[in-house]
Structure formats: structure tokens, C-alpha cells
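Here the complex is missing one protein chain, while the rest keep their positions.
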Amino acid sequence: MKRITVAVTSMLVGVTAAGIAAGDKWSDQFPHIKNTGDIAGECSYESMSQKDYSGQTLTINTHAVPVMGEPTALHAEQFSALTGAEVNVIHTPAGDLYSKAMIPFQAGQAPYDIVFGFSNFIRDWMAYLEPVPEYYVNMRQMQDVTKSHIDVASWDGTMMQFPIDGDRHYLKYRKDVIDNPELQAKYLAETGNELRVPQTWKEYAEIAAYFNGWDWDGDGELEYGSAEVMKKDDLMYAAFFSRSVAYAKNPATPGGFFFDLDTMTPLINSPGFVEALTDWVEAVNYVPPGGINFSLGDEINSFGGGQALFSFSWDDAFVAAMEDGSAIKNKVGVAPLPGADRVWNRETGAWDETYNQAPYIVWGWAAAVAKKSKNHELAFDYLCFFSNDANHQADIAIGRFGVNPFKKSDFVPDIYIERQGWDQQIAEEYTETLMDMEEKSTNRVFPLRVPGVFEFTSAVATGTSKALAGQLSPQEALDEVAAEWEAIIERVGVDNVREAYAVGVALEDNLR
Amino acid sequence: MRYGHKYVFLLPGLLVLIAILIFPVIFTVRLSLSGWNSYNPGLDFVGIKNYVRLFTSDPRFWEAFSRLAFFSLTTVFLQYILGFGLALLVWRDVLFKRFFRVLFLIPMMTTPVIMTVIWKTVFHESLGPVNDFLSMFGLTPLWLSDPMLSKVTVIIVEVWQWTPFMFLLLLAGLLSLPKEAFLAASIDGAGPLRKFIYVTFPLMAPISIGAIIIRLIEASKIMDTIYVLTSGGPGTSTETTSFYIFIKGLREFQMGYSAAMSFTYLIVMILSLTVIVNILIRVFIGRND
Partner (left out) sequence: MRSFYITLKYLAIALWTAFVVGPFLWALSTSFKDFSSVTSGAKYIPWLQFKPTLEGWNVLWRTPARGGVDIAEPFMNSLMVTTLASAISIALGTLAAYALSRYTFKFGFVKNNDITFFFISQRIMPPVVLSIPFFIMLSKFGLLDTIAGLVTVYIVLLMPIAVWIMVDFFNKVPRELDETALIDGCNPFQAFFQVVLPNSIPGLVVATMFCLIFGWTDFFFSFILTFTEVQLLPVRIVALNSSITPWWSLSAAALISVAPLLLVAFVVERFLSKGNLSGALK
């Protein structure tokens, strides 16, 4: 007995020592993972070094540098060094990722083995993709991914996209204002209301309007209320949906958020959405000059540069604010999206006067392997390597990479405190808020992922931007959008859209 | 013998062009008769459904055309006036004229996709130099976010970029004018203004017409400027036909419909240009017979 114990113990020690030694060996050669060393797994540096893909070539179409582009290229370089494969990476601006992948696909070709895109491409490009093999789905590394992100990467139970990033919309605010006792007192005295993290969009508007157009942080420049994505481009409709979910996603009326699943009538012009658009039109009054033409980049510049009190779309603005060298590092906070004091009930045709909040599991970066690629194994190994524990932990600590948390083990405050110099309180607020959104909420809205999705979103972008520009009233604008949606449904085929939409609704209604 | 030569001159170019184009053109016609889009790729046959849709239920296309007309005509007109003026300025009797000639050419040589981003930063309402300067006078015009003003911004950028085109063509034209006509006019005692109206301008007529037509064709395709500066916004105030075709084609991937729109656009442009050429001929040449 004793001899066995000794043997086992020494084996364990040996393995651990070998493990630690291996970790050191890899982090010496690849400084990117120096904080954690190599972490064991089927796709770790160690495992990949055992593979030999020399003579084979992998072609990847990814986003521009640095967001997603730099990590893709970096991991490509590492992968190449470990396995001998030749990896070619091409960088494409965000708005063109779709066409750059779809044109060859539709012409029957697959010049890229791996394509990067947004996760809401899934229904459109699914037919050209190779599903993720069971082998990868069952890895511990994959099991660590949060449920929401597994859902986002899958279609009706099959994982079509490889999870490499997580995205969500959440509220970001300037802590040095909201938590500032002087300003709190001033706000209370002048408005009779408490200065706090806004719980509803109306409160958001009030606070933003109050803090609009004067220098409240003493840096000699004027500041404004809110930086939002309002430019009529490929992303602004997501900002609109974030504002809408609280008013329109009623847990009491399952069966569809964008459409009524049974009749496939668009719900986009229902009072919930109209109220949200009305709020948005009012927001034009508390955005910086030119705010109505802000693209995501402008929003990041504005909030990250300290110009705005609030922002609420993707992680990037928060990450930019928290970078070393940012003037507002550790002065920003995180909270769930504001809710609403009433939510529209489409069955009763009236408002339910209760507080409602719903996270919008917005789409984010996704990567997938082309079905016609001749290098499936190589491609999946690359993606697995990309998101292996060591790489992922290192990636999320580098703001400009655009890789945001999506694994359960990501939501640990220490990562941010130690490696990125975040204040403890902020790191905890961040991880808690995000984790709650991912794992705990049952009243969620999933991105629209039906065939021809961009026709629908383009209609929303056009309509809402007309309202923002004052060309139409919110109701008129959304009526126009609803009419366009009906035309699109007719062209695409009601059953096609319903079948696809049902997949998303099942997730929202927690039926799966 | 003499007549055989003319084919040798013409046909290489013409045939090469036709050879490369024939498939894409036929394909595009066929595409416009199909319902090719993101979830339904392939050349199914839907007859003239796309055209019907275009003519009966797409007012946005025709609205875009009116904006297109506005932008093209305004920018080309401005470019012509300015281009001609500049060409006259540096044609002769100016110090360093050769330096200025080169300098004035530069804007045309920038890549629109990249240069327009620079312009976006120039006109950025809170971080750009234009508003920085104007804020000294208390003004912060919303260059890119006001429906009216955004049109002006687009025009400014277009004029900056393409006036050199007119400038170069007209300068080349001026430099190849025969001196005899001017000598004759000088002998007759004509002053600079009369020389211009009765000698220079008429002699420049063919080149002027050619330049205006090319610029009109190019200006109508305006895409990068709008895409980067305003994405057709605010609302739809800077959305032109070519931008709309781009959105429908490459963003929404309604390729079949986009092809129908492109053909309609082609026909409208050909008709318009024919009319415009006739007008131009009467303006430039008819008057001075």
C-alpha cells in the first residue's frame, strides 16, 4: 500500500513538475502567454506541438487589425511555429466581412478555410459551413463556455460556429460622476432625484440631459450625456434593439419578440418599440456634436476619450476607457442595460405597469470553417488553439484585441485586477454584471438570425435613422419598417423565416 | 487598301473590350431576371418581377435619383467653373506656374476610400479642425449630421477631389490651342475678356463637353465619399442611386434586384447623357456659329 502511494505521489509530482516545466518552456518561446504559461488541454501549446501539419496551408479571412485581426495573425504565427503549417491571414473591414465570404461561397468556391464574421451571419452562411465536430464540442475547454455563447454559436442544437469571443451590450458610466458625493448633492438639490446608475431609460435620459454640455470633470473640455451608435451603418440597429428590449420583451408573452411566431406579423412597430424610438429621438439632444453620425469607432473615441457620461453598446468603449494611458482609467463602471417601468403586452393590447429588464444577447465575433475547405482538421485545430485557455486568458487582458470574456472561468475579477490594473471594485462589478447576464437571466432576447437577416436590419437602420433625423415621426418610421419587413417576408417565404425564427424563440422562451 | 487599315486600328481595342465584357454583361442581365439573394443563390427565373418591384414599390430608388441629379450636376458644374478658372490662372504669365500646376493635380491622385476617412476627421464636429476654427466665432456647424449641411460637406469633398480632373483636361486643351487665332484677335485689338469669349472658349468647346460628360458619368457613381462620411444619412438625405444599389447588393445581398436597378440606372443615365450632350453642344457651340 505504502509503495503504491509513494509511486502514485511521485508520479503526480513528476507530472506536475513536467507540467510546470512544460508551461515555462512554452511561455519562454511565446511571451504572449507568459502570465499563465501553457495550460494543459487538447489544444494547448504542448498538444499542438505534437502535431505535424508541415506542407499544408491554411487561409483565414478575418477582421481588420487590431480588433480580432491582431490575435488572428498572432495565433496564426504561433500555430505555424508549433505545427509547421503555413497560415495566410487576410484582413477585411467589418462591414465587408459578409460580402467577402458570401461572394465566393455563392459562386461555389471556398478560398478561405476559416471565415470570421458576426455571429448573426449564421443562418445565411450555415449552408456553406462545416459543423464543429463532437470531439471539439466535448472538450473541457468548450464546456467552459457559457450557455448563452454556446447557443449563439449553434443552430438548432448543432454548433456551426466556433466560439472565440463573447459580446454583449451593457451600460457604461462615469464613476467619477455617478459616485461623486458633490455632484450627487448638486443633482438632488436641482432635480429632486437621486443620482445613481439609471434603472430605466427615462432615468438615463434625465441624467444624461442634466450632464450635457458642461465641463463636469474639470478637464477644460465640454462633456455630454451619452455616446451612442447612431450612424446609419451596419451596427446602429443593434443600439436601437438594446433600447427596445426593456419595453418590448415581455416575459408574459412568449412566442416572439421581432415577430409574432404564429402569424409572423412584424412587431417592430408595436408601442414598445415606438416608445424606445421616441426615447432615442430625444437622445439626439444629449449626444455630443455630430453624435447623430457616430459610428462605433466614434462612440469609442467619445466615451473612451472621456467626452460622454454614458454609453451602452459593445465592450470596446469600456475597454478603451480602461486602457493604460487613458485619462479615465478606473473611473468607469459597468451595469446592466437600463430597464423600463412598463412593458407592452401584445396579447392584452396594453401596457403592463411593472418593471422590466432584459439582456440583449447581441451578436459578436464568430469564426467558422468552410465546408468546401480541404483542411477541416487543420482549421478546427487552429480555432481550438486560438481559444485555448492560455491564449484566451492572455487575449482578454489585451484590450485592443477585441476578445471579450465568454467562458465561465473568464469572470474572475483577479484577471483584470492583476493583469490590467483595474480597481477591485470595478473588476468585481464587471465580472458580476456580465456573468449575471450570461448565465442567470431568463428574460433574454437573442439576435435576429433569419434568412436574409440583413434585409431586415437594413430596413430598421433606414427607418430609425429617418426618425433620428426628424424626417419621420417614430411611429411613421417604424410603420415603414414593418411594411418593409412584410415585403421581405413575402419575398423570402413566410415558412422559411418562421422556421428560422422559431430556433431563436425557443432559446428565448427557455424551451431548449 | 486604305479602308482595310481602319479595322486594324479599331478592332484590337474594341474586340478585347467586348471579349472581357460579354460574359459579365449577359450574366448581369440574366441576374436581373432572377431572385438571387443571400438565402437563394442561383439563377432562378422570376421574369420581370424585379423590374416591376422597382417601378411600382420602390420610391426610395427614385428619390435617390433626384439626389443623384442634385449632387452630380452641382459638383460637375462647380468643378468645371473652378477647373477652367484654375487652368486659365496657371496657363501663362504667372510665377511658379509649373509648381502650381503640379500642386493642383494632387487631390485627384488620392485614393477615395482612404482620403474620405481623412475628410471625416477634418469635418468631425467635435474633434476636427474645421469646427475648432469656427468655434472661435461661436459656430459649430453639424457638417455630417445635419440633413442639409451634410449635402454641402459631400459637395465640398467631391469638388476638392475632382476639380483637378477638369483642371488637367482643360489645361491640356489650352496648351494645345493654335496660336494663330490669338494673334488674329490681338491684331483686331481684342482685350483679354473678348479674347476669352470669342476665341478661347469656343475653341475649348469639344474638350469641355468631353470633360463634362466623363465627370458626370463618374460623379454619378459616387460611393466611397458617401459611405465613409455619412452612410447615406442622416436618414436618407445623402443617399444616391449608386449608394442604394450598393446597399441592396453587397450589404443585403439582394443581387438579383440590384442587377435590375443597375440596368435601369444604366438606361436612365444613357438617356440623360444623350440629352445633356445635346444641350451642351447648343450651349458651347451653337451660340458661336
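We just call them A and B in the order they show up, numbering each chain from 1.
Keep in mind that, in the parts below, contacts are C-beta pairs under 8 Å (C-beta built on N, C-alpha and C of every residue); 3 or more make two chains touch, one makes a residue touch a chain.
As the structure is a prediction and not an experimental result, all values here were calculated from the model.
**Q** Touch as defined at the start, partner being the missing chain; which of B:V46, B:L89 or B:I285 qualifies?
**A** Only one of B:V46, B:L89 or B:I285 touches the chain omitted from view, namely B:L89.
**Q** Quick one: say which of A:K34, A:K51 or A:R400 touches the chain that got left out.
**A** Checking each option in A:K34, A:K51 or A:R400, the one touching the absent chain turns out to be A:R400.
**Q** Which of these, B:I81, B:V152, B:A184 or B:L266, touches the one chain of the complex that we don't see?
**A** Spelled out, the listed residue whose C-beta touches the missing chain is B:L266.
**Q** Tell me where the left-out chain touches chain A, residue by residue.
**A** Touch set of chain A with respect to the missing chain: 59, 61, 63-70, 72-74, 76-77, 88-94, 96, 99-100, 103-104, 106-107, 109, 111-112, 221, 295-298, 300-302, 304-307, 314, 316, 320, 323, 325-327, 400, 402.
**Q** Of the residues in chain B, which ones touch the absent chain?
**A** 2-3, 5-7, 9-10, 12-14, 16-17, 20-21, 23-24, 27-28, 31, 36, 82, 85-86, 89-90, 94, 98, 100-115, 117-122, 126-129, 131-132, 160, 165, 168-169, 171-172, 175-180, 206-207, 210, 213-214, 217-218, 220-221, 223-224, 242, 245-246, 249-250, 255, 258-259, 262, 265-266, 269-270
Here is the rule we use: only the chains that are shown with their structure count from here on.
**Q** Please work out the Cα centroid separation of chain A and chain B, and write it as a whole number of Å.
**A** Between these chains, centre-to-centre, one finds 40 Å.
**Q** Mind pulling up the chain B residues that touch chain A in the complex?
**A** Per the touch definition, chain B meets chain A at residues 35-41, 57, 60, 124-127, 131, 140, 142-145, 147, 150, 230-237, 247, 250-254.
**Q** Name, in rising order, each residue of chain A that touches chain B in their complex.
**A** Touching chain B from chain A are residues 95-96, 98-99, 102, 106, 123-124, 231-234, 288-293, 298, 301-302, 307, 451-452, 454-455, 458, 462, 465-466, 468-472, 487, 491-492, 496.
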